[in-house]
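The complex appears here minus one protein chain, its other protein chains still in place.
By letter and in written order, the chains are A, B and C; residue numbering begins at 1 in each of them.
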């Protein structure tokens, strides 16, 4: 085992993937100068281990600022023999290439009756919580979940970040990664040897009996902190990190709710049509008989992200909000409408 | 009262809005030749009443095929004194301008602290169910519901189509309309005089006591047909048409479920993170105590849309699937996992 | 250009295939035998075939909604194409694509796209893969005068210029985008846009002359193959039919005289005259060729008619390479 940061783990996965398969190439803005820190040796930015020096300009493709053609070209390249990893930096820039994601990446294999596979990985980071303003703080994975044909991963720690990214590169289907910038610096143990984490297998981050908390991305550490506090109050919380949203490990969540009878979902996305909505709907349909309390969602309310430090932080799911939600579903707190939880959120 | 088709109602609303306010302009591909039938007099396509002749080329803006700048320019124009209606024809083309929808239309007013309003309407039609293939059959409203700052309407009949569109043009905020091509030809009574339908007020299309069916867009007539059949079996179904998805009339749904105790949602969008997911999650959170059965979603499964007539039709919510879902939640049918409903849908 | 008689006859054969296939498809749409609609390349055969024949068999190509002409021009057999239009299991995409969303990877067709402009980046990516893998393949993107106003074209031209990609951007300027005359929505001249992106831009004024098209595209393909980068070729042509079959607009946005003048310049008639005049083939040989092609189309329809529809379960296949969940 070795200790790695989340960002370091991504860099390491990329390096391994590049070494393992010559068809893997990295495409993106400023990848040559390693501006975002995942195309260097993981030490300083300019040293012998630079990806550009290791793999050459043929495989490290520094691009113009042209997201639509970058994404489209990666799809075309994937259909014809390469296995590109595309670094799109911020998740808020994905919209620039939306047509290529939805109409080409997700549909081509299907429309063409399986004539081609599209082994491509699109990486992007969600910079929310860092006062970067509305154009830099999006967490748009729910809209991609609504597009059949894409796979979506949301690693919450260095171990998962590395293992899931290796699997993503191996996948013959398009994969979108949503990395949480808030977690970039977080450290964790990672095996020395290569490993890959299968998609569709949730991680039970903490076992418990009274309430199931499904937490996504940066909400996972918050949920774990909440669980710790609640343990002190005699409430035993199970924390499930789905790790991949498509495919989603329905069974793990159902099994847990069948035991606990209560579900809270912590999801940093905007509330309406969030991943939390989907998970709630699955459980309300498939495990209704086990439910002993309302399903509560702790999400970012349906407002855009303000810049001011006086305004932003209150919006995201945090340990306190998760604790309150758990207290409500366990009857430790009056169970009033959820809207007060994220007060003064607009209600719709 | 006069009888109008759905498409005719949209044309009539546009004409009234153009006449009522000089700042209203129509922007879009092929609007000059009235290719999509909403910029003519509603009679034949080329006659005295043509919009181009009535309003002139200054206000009827035929465009190049450039969705990104069309949408962006409409936003910029709306911020500076016009009130554009943009005709984007097929909903599957919206992705081309996704950045403008999400990063400009939805965010500008908020980011700039309310300095500008953005009174613009983006119209598009969903052509599903007509063997037009995967690039022409999308029903992407759920992904826009995840974007705070946009309003979304989904009229299901001529009366609503006309009344909601008039309100949309009056709105000082960006509104997206998703029209169902399947309903274009459907006829209905429409008042002679001008009228507008407020946003956020659901229509109870049929009252009932045993089960609440919330149905969206073209699923509304299917739900009504199912209700009729089920009435014959002694099951009384209430059909609610939300009409606008943002804002959503939460109260109407909650009130109904509090009475019926059972909820089925029929939504033509793809299942994962659908509008149905959101409605289910709202009810599982706010009306849990009233629920007497699992909440069932009847949606399009998470597959892309195939062209062949042998493949396509089975995918969408129809009266039979809605009936089955109602029978399950009322115990008239064995309540097994939903996935069999849309069999053989992939399950995630 | 040094073309064998065999190649010249193959050009005529492919143009005829497009014409007869599209004529048949048009009828079938009107009779309800093909669901949805189709967009024919009738009138544009010289532009399609001249471009396709300039490519090698292994080269790549992407296209648009005007979708059967391209694969036919590149050598696709007609049966699976026709079966696809009808939605049969034997369709080239198992009936899942349909007319606008065809692909035939066997001939390098990476996909026709129903989204105007959207397949241009795909062809660019195929060129990138050729370049990285060093396999010498060239890529060609077909798109219309309407698509030439989509921004992704300029992103694609720029990035392939920077990376020296082996790609040819081929604008089929049939002078209309649906009901909209190109000159009313195009500022400047499409071919002239190449210069600002550092690449050659050629305008083939007579797109009804298959040899003129072939020559211009061959120059571009050879340049690409030599590693000298992309080119833009604009071909001026005309579609003889409506934008799509069965479409009825109350107004005709095209001048009757203009149309008549273009129909007069039928690329197949013109090339037949050329072949006869140059002694490449006799009238009898050319008649026989036409009969052969007609028989091919008949056979494609027979193949289609005899093919089954796909099993409903096919709707749930091929979304992912590795299915991601249990099928209930």
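Going forward, contacts are C-beta pairs under 8 Å (C-beta built on N, C-alpha and C of every residue); 3 or more make two chains touch, one makes a residue touch a chain.
Quantities reported herein were computed from a predicted structural model and do not represent experimental measurements.
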> Considering the full assembly, with which of the depicted chains is the omitted chain in contact?
Replying inline: A, B, C
> Out of C:61, C:86, C:199 or C:289, which touches the unshown chain?
Replying inline: C:199
> Hey, which of C:8, C:28, C:185 or C:300 is the one touching the hidden chain?
Replying inline: C:185
>> Out of B:17, B:246, B:310 or B:325, which residue would touch the omitted chain in the full complex?
In response: B:246
> Given the contact definition stated above, which residue among B:63, B:137, B:203 or B:256 touches the chain not shown here?
Replying inline: B:63
> Quick one: which of C:153, C:224, C:268 or C:293 touches the chain that's been left out?
Replying inline: C:153
> Of A:296, A:315 or A:329, which sits in contact with the chain we cannot see?
Replying inline: A:315
>> Suppose we count only contacts with the excluded chain; which residues of chain A make the list?
In response: 29-30, 32-35, 40, 44-47, 62-69, 92-93, 96, 130-136, 301-304, 306-312, 314-315, 337, 339-340, 342-348
> Residue-wise, where is chain B in contact with the chain that is not depicted?
Replying inline: 23, 25, 58-59, 61, 63-64, 66, 68-82, 99-100, 103-104, 107-117, 148-149, 151, 171-173, 199-200, 246-247
> Which residues does chain C use to touch the chain missing from this display?
Replying inline: 149-155, 157-162, 184-190, 192-199, 201
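One rule holds for everything that comes next: only the chains that are shown with their structure count from here on.
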>> With centres defined from CA atoms, tell me which chain sits nearest the overall protein centre.
In response: B
> When the C-alpha atoms of chain A and chain B are each averaged to a single point, how far apart are the two points in Å?
Replying inline: 30
> When the centre of a chain is set as the mean of its C-alpha atoms, what distance in Å lies between chain B and chain C?
Replying inline: 35
> What are the residue numbers in chain B that touch two or more other chains?
Replying inline: 92, 96, 133-135, 302-304, 306-307, 337, 347-348
>> Residues touching two or more other chains, restricted to chain C: which are they?
In response: 91, 93, 95-97, 101, 113-115, 118, 151, 319, 324-325
